[in-house]
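With one protein chain withheld, the remaining protein chains of the complex are depicted in position.
The letters A and B name the chains in turn, as written, and every chain counts its residues from 1.
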Amino acid sequence: MALMEVKELTMLFGGITAVDHLNFEVEEDSITALIGPNGAGKTATFNCLTGFYVPTSGEILYEGKSLVNVPPHKITDRGIIRTFQNVRLFNNLTVMENVMSGCHSISKKFVGSALLRTPSERREEAEIKRIAEEAMEYIGISDLRHEIAKSLPYGTQRRVEWARAIASKPKLLLLDEPAAGLNRQEKEDLVTLIRRFRNELGMTVFLIEHDMGMVMDVAEKIVVISFGTKIAEGTPKEVQDDPLVVEAYLGKDDDEEEAV
Amino acid sequence: MENKNNLDLNNGEVAVVHEGTAKRGFFTRIIDSVYSFMDKTHNKIIVAVILLAFVLTVPLWADNYILQVAWNAMFYMLLALGCNIIVGFTGMVDLGFAAKFAVGAYTSGILVHTFGWNFWLTLPIVVIVGMIAAVLIGGPALRLRSDYLAIVTLGFGEIVRTVARNLEITGSASGLSGIKRPYIFGTQLTRIWMWYYLFVFLVFLFVVASNRVKDSRFGRGLAYVREDEDAARAMGVNVVKFKMWAFIVGTVMGAIAGAFYVMQMAAVSPNSFQFTQSSNILLAVVLGGMGKVPGVMAGAAFFSIFPEIFRSIGEYRMLFFGIALVLVMIFRPQGLWPERRRR
Partner (left out) sequence: MFSPGEIILQQTVNGLILGCFYALISLGYTMVYGIVRLLNFAHGDIYMVGAFVGFFVFGALAAITGTGWLSIILAMVAAMFLCGVLGFLIQRFAYRPLLDAPRLSLLITAIGVSLILQNAMMILTNGEFKFFNHSVNPRAGISLGNVTITWIQMVLLGITAVLLISLTWFVSKTIWGKAMRAISMDRPTCRLMGINVNTIIGITFFIGSALAAVAGVMACVYYGNVHYFMGYIMGMKAFTAAVIGGIGSIPGAMLGGLLLGLLEAGGTQVLGSSWKDVFAFGILIIMLIFKPTGLLGKTEVERM
């Protein structure tokens, strides 16, 4: 059974159909990409998967249970973590504190134990710090732990966001246009990193992206949407050769690359 | 290096900085030199020890008037520390913090005065009533945009005052007076220096509580909410629940401060909870740097002592105060003592 199944997903904004009866699956341990030209409904789909939007109709199953009408924080509790298209760090906090936020969903202590500073609370704090250190180490940003997030260059902020995501030890990692704004070198690092997330950390990775080059490189399965509906699905090779995809997407790819 | 860091940190305020660059220079330089001094750990310890020694020895030399002012400063610190949880840590706007200490003051005052309770036994009730009040105010407003909380807290402040003025049990417009002062180890707390030390101790407890909250999963969650609600949600923070609990903790702290206040004054009346009180508390937190505990305490001390020092300029003082406030916001919007981190 697939880790996540999207069935007949439909999302309307006023009279505009952003996503139209979309169906696809994300297999466990796979790297799956959802691609499409700008305005194809990628972000709307993504926000439905993460609970930020409530779909108009349709069903999203994760490990056989629905994600529809589940608030974002509960979705995170179930082992799904997302990143943001334009990097949303906690700007005035340090890198360390940002990465510690990843541990939020896997820790429990609340007001009472914070005020009393119980031994179990201190143990949990130590554990959170250890996991955060580990995540920073893994991404290679340990030296920056005391820097203020907003003072970092964009590419580095992205890395902080990845560290924050893996600190939550997710089963499913959802990346929203992870390559946007990165240079060639950073994109190559990203591809390596995504593979390592899957191979070493055992995460299933689902990304939306319009940078075709990178997606072809990293994804094992690609779902292509245009105007909210699926027009192709398959391996990078299959998708690349699909005439519909060429028409809807690849023809415009050059312009878009430049726009980025 | 130091300088470069500043530039980076000010990135977010670039748009603001432009207009005031020339005038900011001097002001900023003074404050930054204070920072670099305070950055060294041993300097920090020296300053802390001197301040503590000063605070503890005030009753040895001060007359009753000064002691009263000092006590009042401690009281303001309690309120500001409570308000700081809501405003500084979580970034919510609370325009009616005075109502929270009114709730504590009346709860304790009525139980002691009318029902003859022992003051210390009223404290658990004060905590419970504070929690209920927080849920009543926060419940409808916290789910909505932040401005609604501002107006609801403001409205609640007026409601509490009007209710207190109109009910028999709260002593109507004249309030309660002649409340019996509590005992501690068999000694009745009648002298101002006793109250001063008691309040210093309470401030200490509140500071410990604030720091514990700040360095906990709960406190970090509040900071995440303050910085970016969507990102916080994505990391698994139940935003409404965290805001609610920040509101509850802040309100209970305010209520406890109010309960002790009413015992020192031995009286309470609706006029103790004017909007001016609420705005002073909020301003102490904001000017103190939103979340920075020592900054908030300094802000509170300033706001309680300031009117006393400037008594001589009489009616002009609030005017100057308003002007100062606007200038500070324009030229240093992150507060006089902003939250900053260094290695």
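We adopt the following convention: a residue touches a chain if its C-beta (ideal position, glycine included) is under 8 Å from a C-beta of that chain, and two chains touch if they have at least 3 such contacts.
The model shown is predicted, which means the values in this text are computed figures rather than measured ones.
Peer 1: Among B:Val58, B:Ala141, B:Leu176 or B:Val203, choose the residue that contacts the chain missing from this document, as touch is defined above.
Peer 2: Hidden-chain contact among the options goes to B:Ala141.
Peer 1: Considering the whole complex, which of B:Met38, B:Leu51, B:Ile151 or B:Ile169 touches the chain not shown?
Peer 2: B:Ile151
Peer 1: Thinking of the whole complex, not just what is shown, which of B:Val58, B:Val239 or B:Leu283 touches the missing chain?
Peer 2: Only one of B:Val58, B:Val239 or B:Leu283 touches the chain omitted from view, namely B:Leu283.
Peer 1: With respect to the chain omitted from the figure, which of B:Pro59, B:Gly91 or B:Gly221 is a touching residue?
Peer 2: B:Gly91
Peer 1: Quickly run down the residues of subunit B that touch the omitted chain.
Peer 2: Touch set of subunit B with respect to the missing chain: 13, 15-16, 19-20, 87, 91, 93, 140-141, 143-144, 146-148, 150-152, 154-156, 158-159, 162-163, 165-166, 230, 275, 279, 282-283, 286, 290, 315-316, 318-319, 321-326, 329-330, 333.
We adopt the following convention: only the chains that are shown with their structure count from here on.
Peer 1: Can you compute the centre-to-centre distance for subunit A and subunit B, using the mean CA position of each chain? Integer Å is fine.
Peer 2: Distance between chain centres, rounded to whole Å: 40 Å.
Peer 1: So in the complex, which bits of subunit B are touching subunit A?
Peer 2: Result: residues 5, 8-9, 11-12, 209, 212-213, 215-221, 223-224, 227-228, 230-239, 245, 248-249, 339-343 of subunit B touch subunit A.
Peer 1: Touching residues of subunit A toward subunit B in the complex: what are they?
Peer 2: Contacts found on subunit A: 50, 52, 71-73, 76-77, 81-82, 84, 88-94, 97, 100-102, 104-105, 107-111, 113-115, 117, 121, 124-125, 128, 146, 148, 150-151, 164, 168.
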